[in-house]
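Every protein chain of the complex appears in place save one, which is left out.
The block that comes next holds subunit A.
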Amino acid sequence: MENKTFTISVYSENNVGLLNRISGIFLKRHINILSLNVSESEIENVSRFIIVVDTTEKWVQNIVGQIEKQIEVIKAFYHVDDETIFLENALFKIDSSLLFDERQIQNIIKESNSEIVTVSRKFFVISKSGRRSEIEEVHEKLKPFGIMQFVRSGRISVSKEPMEISTLLQELNINKY
């Protein structure tokens, strides 16, 4: 079976220790996490993990099964790229003098739909959201000018199809209260 990029989405209770349990599932199978993002979700008091891995469908099924088994996990899903809308965000910190001396930089910002987040006397910061390849392109273009700091976030993603999580939780809540 061939390797593919999978986005795993985990809806869970917001509990200490769960990250450890989830990362252990990958560790035990020697599968590397490409990116990880944890945030609150559309549902109050429910966290959402977005984990990107490069593996086979068989393994991703196995992993999702093991993740769902964790007591605090409400539901886990996995998707291939075509089934989701996803992006990452990157910040580039660059010497302020370049902003005025190197016209080229302004063009790069404009053409790539990046944004200047802040400008100070010493440095300015560009933010770029998009697919990994788009961010990499900007990165390549800016590199020759010297980048003081670079950081890229984990992937965030929403699925094209509805995830039945809200209804599932509603049912659970109705049953409970």
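FYI, contacts are C-beta pairs under 8 Å (C-beta built on N, C-alpha and C of every residue); 3 or more make two chains touch, one makes a residue touch a chain; residues count from 1.
Simple rule for what comes next: contacts and distances are computed from a predicted model.
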Name under which UniProt lists the unshown chain, selected from "Xanthine dehydrogenase YagT iron-sulfur-binding subunit", "Sulfopyruvate decarboxylase subunit beta", "3-phenylpropionate/trans-cinnamate dioxygenase ferredoxin subunit" or "Acetolactate synthase": "Acetolactate synthase"
Omitted-chain contact residue, chosen from A:Glu40, A:Glu68, A:Asp101 or A:Glu136: A:Glu68
Residues belonging to subunit A that touch the chain removed from view: 12-13, 16-17, 20-21, 24, 28, 61-62, 65-66, 68-69, 71-74, 169, 172-173, 176
